[in-house]
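Just one protein chain is left out here, and the rest sit where they should.
A and B label the chains in the order they appear, each numbered from 1.
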Amino acid sequence: MMTNKQPLTQRLSWLVPTIYIVFLLLPIYWLVNMSFKETSEILSTFSLWPQNPTLRNYTVIFTDPSWYSGYINSITYVVLNTLISVTVALPAAYAFSRYRFLGDKHLFFWLLTNRMAPPAVFALPFFQLYSAFGLIDTHIAVAIAHCLFNVPLAVWILEGFMSGVPKEIDETAYIDGYSFPRFFVKIFVPLIASGIGVAAFFCFMFSWVELLIARTLTTTDAKPIAATMTRTVSASGLDWGVLAAAGVLTIIPGALVIYFVRNYIAKGFALGRV
Amino acid sequence: MDFSWMAWTLPTALFFLAIALMLVGMGVWEYVSPGGNPRVGVLRFETTRGDRLFVSLLGAAFIHLAWLGLVGANLWWALALSVIYAIAVFRYV
């Protein structure tokens, strides 16, 4: 399709995403740059790269339990949430994609409104609700609370993928003598594997980036890394270097996840279900 | 398990009971005559009776809020207005 008689605007089109990506990476670069400097260097000299590169900030994080346990806590509840969300969403999405039932459309809309409800509205009663069940400061509490917006999302994404699988496949399987659970696990789930990947990706993403609810429901034992960071900003005389290093470390899990699912992302977006 | 923090009062309990009864009622109605009587009304898209109930309730909420903000605390008039609005929704939307 490409010929050398293209107009100038088209030949320069690569500039647009390039400039955009530079714009995206600059603030991140600045954070990385700071994370390799001593706090005193950050405050005293202004330089585009570390003059005396140091790993001190990272050492602080990896040797202090109050720092690194934050990462373990965050990852624990995010993984729990992703597992719960996808597991309960699978049968529900199947029901929505294959059957009509009493109140189905309203149920679907009600689920979606929870994706759109501001967490700030729920933060306060959440604390009391989870206290009543003795779940405050546990990983499972955050995992269940994040289901509020992740389960509707997972149902929405999975329903989109399942609707793309022809119904004849179900019928053929039943004729061949498959029971429903066996059909679902052996035939259907492999068919929508990429959909499950996309749903899991988005559950991971939204649970990983959320802070308000996670912070409300935890005090010490399950405190997410993001909340540990805010505490440090206000208390310890602003150790900018450590703060930057902690920030850089929160970007890494996300970057890894994107790298592994990069081919599915575009597909998931193509179905228009986010 | 202690649920006193939910701070129930009689009026709010009655309110939620009414909503629950409406949902059950709609469920039974739907069970007796499935399909929800879809039609295209003044809003130019297809609505079922469930949609009409939702539009009525949401509209009623905003009517009450507007009444509180613009007129005053006497909500009985707002309620009457909401009922008229709901009838109109079920008739024309």
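Convention: a contact is a pair of C-beta atoms (placed from the backbone, for glycine too) under 8 Å apart; a residue touches a chain by one contact, two chains touch by 3 or more.
Note that in this section contacts and distances are computed from a predicted model.
Student: Determine which name in "Dehydrogenase", "Oxidoreductase", "ABC transporter permease" or "Stage II sporulation protein E (SpoIIE)" the UniProt entry assigns to the undisplayed chain of the complex.
Tutor: Answer from the UniProt record of the missing subunit chain: "ABC transporter permease".
Student: Among A:Leu25, A:Leu83 or A:Ala193, choose the residue that contacts the chain missing from this document, as touch is defined above.
Tutor: Residue touching the absent chain, from the options given: A:Leu25.
Student: In the full complex, which bits of chain B touch the chain not displayed? Write them out.
Tutor: 4-9, 11-12, 15-16, 34, 45-46, 54, 58, 61-62, 65, 68-69, 73, 75
Student: What residues on chain A make contact with the chain left out of this view?
Tutor: Per the touch rule, chain A residues meeting the hidden chain are 1, 7, 9-10, 13-17, 20-21, 23-28, 30-31, 34, 42-43, 46, 48, 84, 88-89, 91-92, 94-102, 104, 107, 109, 111-126, 128-129, 144-145, 147-148, 151-152, 155, 163, 166-167, 205, 208-212, 225-226, 229-230, 233, 240, 243-244, 247, 250-251, 253-255, 257-259, 262-263, 265-267, 269-270, 272-274.
Quick note on the criterion: only the chains that are shown with their structure count from here on.
Student: Between chain A and chain B, tell me the centre distance in angstrom, where each centre is the average of that chain's C-alpha atoms.
Tutor: Chain centroid spacing, chain A to chain B, equals 36 Å.
Student: Show me the residue ranges of chain B that touch chain A in the complex, using the header's touch definition.
Tutor: Going by the criterion above, the answer is residues 1-3, 5-6, 26-27, 30-31, 34, 48, 50, 54.
Student: Flag every residue of chain A that touches chain B in the complex, lowest number first.
Tutor: 102-103, 105-106, 128, 131-133
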